[in-house]
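Excluded from the complex is one protein chain; the other protein chains are retained at their positions.
Labels A, B and C are assigned to the chains in the order they are written; within every chain, residues are numbered from 1.
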């Protein structure tokens, strides 16, 4: 979500504009959010997920309320740690706001995932597979009986261990598709409705726009994003051969 | 535009042939045009945009009238700073012309973008998505209601700040398509006509050839080129599914 | 095969949990299994074969009964030598089991290839070309009269030298396709049946899942996997044009 005129966000950021606060982004640990956002965005760029300043990403620092967010309208593959915005999740105030950038227009959407889902990271891409699926499908992206869906959580938890239980091979992965809007505020509302209506979902597709994927940690969010992108790519190919991506096992032979 | 027999250009270049003038291309700054052309061409090569010596690029040095131009007919991914031509935009004379190369046949087209549009950089690729769109579409490439078009300027400026206003999600991106010609001179005429007829355009597709994209800075030109290529790729995929890329939101369901 | 609840395997691994046994995975030789698994997985990741923690790989140490196996549910492109499980092929006991990982759910399938086929390495990917072929084809993937099939063994050996004889250009490559299952145990049975029924096969496709490829050495397994993936990709393209991938030479003209 590159070009934004999100007045409220800019205003908030303004409070700390000029405050370099480099301690937030100076870490020699490649897994620190400020560094990880940079390396992940490079990978995403070469996947055609965030070219043309598209897409965005946010990571929460472990055991803290600090969320790191890539700025708006920048070339994602060229990000540097010092380009990052840092917001306190509790106060929703910027702890760090680089003067030369605008805060990401995705920020309210990222916050929704953090607050409504306890996310540890949120990835937003302009994946063409997501856009194509949003053109092919109605209100839900559905794919069933593909091994790769086993990488996606079912929304259920193991009673004994409390761990997430993933989908099984025989399940159907359902991802809600919401309508795009001109302004981010309205998209936040659609996202929050989808979050409420699909409590098991770990992603929301935005029609003619892209996808938001989140997870309890950045590693999980990355894995979910990769697995879902793989499944959306496969669904488009199945559609091209006339096979409904959620058809029963064996039913594909009626279509090819 | 690799192989050229552009007599006039070669003549001009002749004036400075043998003049190494290395001060124009010796910079340790990776963002100096002589260095940036090399690194961008590597990226373009791996996108299949400038393979087989196709395509070209020119960047204007900030706050100067010096434009840097990659030579004709060379392997773009192997360019070195010392391979660059440098021309003064005011005099249209070469300040630097490497003896072993021919000046780019794209030069008059680059100059048109500099002069008629105040460009800071011009990118020319042989993108297959551009060629395919030129086969599918008539005189205009049109795509609407896709988030990524928000990365492209609308041609309007903000009255207060004077900044470019980009297209909105509900707008239609229109890029003129001009006919290709055997000789570059004729292509220049077509380009200049398109520039006059489409004052908002930041790109021109050349039928069965490729695309020219420009912007007020090299960063903007690169972002526009990436965003437009993404949109052309998507348009071809939509066409393959029978969906008109500029159809109204929701209308796609009539076609799939 | 990322998420597994394979109780028996976990139990076995438990015997050596906490035993770091770093001597098994500390080698400066890039061709040592612990190192080679890491570098191969990076390559596989960028081919979209093991994204989203999908897929797996196992290599047997030369002249030993030690098999190295990548752990379950991890990001394959980020594997480190110390992440590897090591099992003794004779005792089927873990010599090394990193505490923080689960053993790969593919382990019984890898063992079947080692024991029934004398494999030196086994590669498992979630290749989309394999999944697509499993949707298009019935019980066998068949492709004929393509030069690349000459990279695949025919199952025959030269009487004099004892060396494998590869398929010829005029042969048909046949790869069995087995049904996927919810639990790995059942997949093992299907794989073993296919190994018995197709003694010449060096690969088995798992419907809606991916492919297992093995060979007498890791180099051969890698080459077979690449060649088969190339052929599956080509078969999907031929199918899209209406050409049966195993049609006679010249018969393709009836379809295009």
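Simple rule for what comes next: contacts are C-beta pairs under 8 Å (C-beta built on N, C-alpha and C of every residue); 3 or more make two chains touch, one makes a residue touch a chain.
Predicted model only: the values in this text are computed from it and were never measured.
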(message) By the document's own contact criterion, which visible chains does the hidden chain reach in the full complex?
(response) B, C
(message) I'm checking contacts with the chain that's been left out. Which of B:32, B:96, B:209 or B:222 qualifies?
(response) B:209
(message) Touch as defined at the start, partner being the missing chain; which of C:25, C:69, C:84 or C:146 qualifies?
(response) C:146
(request) List the residues of chain B that touch the chain left out of this view. (result) 1-3, 48, 51-54, 75, 126, 128, 131-132, 135-136, 138, 179-182, 206-210, 236, 239-240
(request) For chain C, enumerate the residues touching the unshown chain of the complex. (result) 145-148, 150-151, 166, 168-170, 219, 222-224, 226-230, 233-234, 237-238, 240-241, 243, 249, 252-253, 256
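We adopt the following convention: only the chains that are shown with their structure count from here on.
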(message) Based on which chains touch which, is the overall arrangement a line, ring, star, complete graph, or other?
(response) line
(request) Enter the angle, 0 to 180° in steps of 5, of the rotation superposing CA atoms of chain A on those of chain C. (result) 90
(message) As a quick test, compute the distance in whole Å between the mean CA positions of chain B and chain C.
(response) 45
(request) Spell out, as numbers or ranges, the residues of chain C touching 2 or more other chains. (result) none
